[in-house]
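The structure under discussion is supplied below as structure tokens; questions concerning it will follow.
Only a part of the assembly is drawn; its chains keep their places, and the rest are absent.
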């Protein structure tokens, strides 16, 4: 199938497809591409995962550092989440300081994990007021064919769930598993050809409008939302998306829990 | 989201510490034309929040490579002044401000008729002079008033309000103390004439029922704020 490269023509083409309820790759509106999850793939990370969704490939790696707790929270460690999309992952990415897009990407994934409360920062305290663990989750894109958000979110939580706190290496006790309470997961939707679709490809993103990211916890609670890009949507459109996200996060959670 | 459930922020009658009911807004004041050298401007006081917004343009976009052949580009700068917070805010690059600038731009681009001004640029500058909770809502709302003050055609104004949760109770428009103990925050950007959305963020923990309540509070509050915005734009100062 030949797909127009000029954004304007691509937009028109996507709208025609949408009118016939079709997508570029023959998926249905709410279908995902093939999803593959591997863990323990990075020898130098204390926890790691590789996620592939179609031709989108990402890694997540967990590292630990010792930090001094903040004065007003002497019994808490910290969680830091950083997303880098370097030129490796696509011809549109350039080296240099992070763009507004990649700052948004990192912060949205970070909030989904952080706000779910799955990392109990109190459990990271070593000596109150003096020493605590800082968990650093680094998200790294290898190939961007669309929907980096969901790929990062899945890789991130899987890497955290595998992570071993390197107590011995830092001389503060034995190695131990990082406690992770719950599996927050993100589902992302792009408006393409006038209607929302799940798990958009890079070309659908290119010829589409706004996107909505929903992070849900084990019990279906909402932990994070984000609308990005130019576009207008209605309450009923949102309710339809939310309905799909409730189902789909359950499916992915089951896959992860049987890894 | 702090989430310290042991501090009581709402009494048995559902009244909040500042005397508001669950769905009530803080006091709001809007004034236009406050930056004389700008093409449009707005000052908005919302509780102890204060934002000043100036609009420059439509003007020639330069350098050329940022020009779009078939529409204007919209540039949005959201920034917190160093004296706007209890602990001084250091000037300079800040990831939070960068993200808020971006989602505010995404929201405004959804209503401004950019295609009327090819090759030009509209600059929107949002400065938070005093910050309580909810500065991004104040900034976005004030920006849409300032754009109207500059005579820039839009399909609708944007009203941005947030609801949240404290002590497991959903309430509208958290003030700073409530926010410190808050368990969730749901800011939305609403087109008052259609009820459609152009801006949405959320973080914290809300069950599906709580989420629907917060959503409804925001929809109701948007109409009230809209009245104040219209008043400010069509005559005396809004309040």
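As written, the chain order gives the labels A and B, with residue 1 at the start of each chain.
Just so it is clear, contacts are C-beta pairs under 8 Å (C-beta built on N, C-alpha and C of every residue); 3 or more make two chains touch, one makes a residue touch a chain.
No experiment lies behind these values; they were computed from the predicted model shown.
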Subunit stoichiometry in the structure file as a whole:
A x3, B x3
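Methods note: only the chains that are shown with their structure count from here on.
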Hey, how far is the Cα centre of chain A from the one of chain B, in Å?
26
Using the touch rule from the top, collect the residues of chain A that touch chain B in their complex.
100-101, 103-104, 107, 111, 114-117, 210, 212, 217, 219-235, 238, 242, 246
Chain B residues touching chain A in their complex are 1, 3, 95-96, 98-99, 101-103, 106, 109-111, 186, 191, 195-208, 211, 215, 219
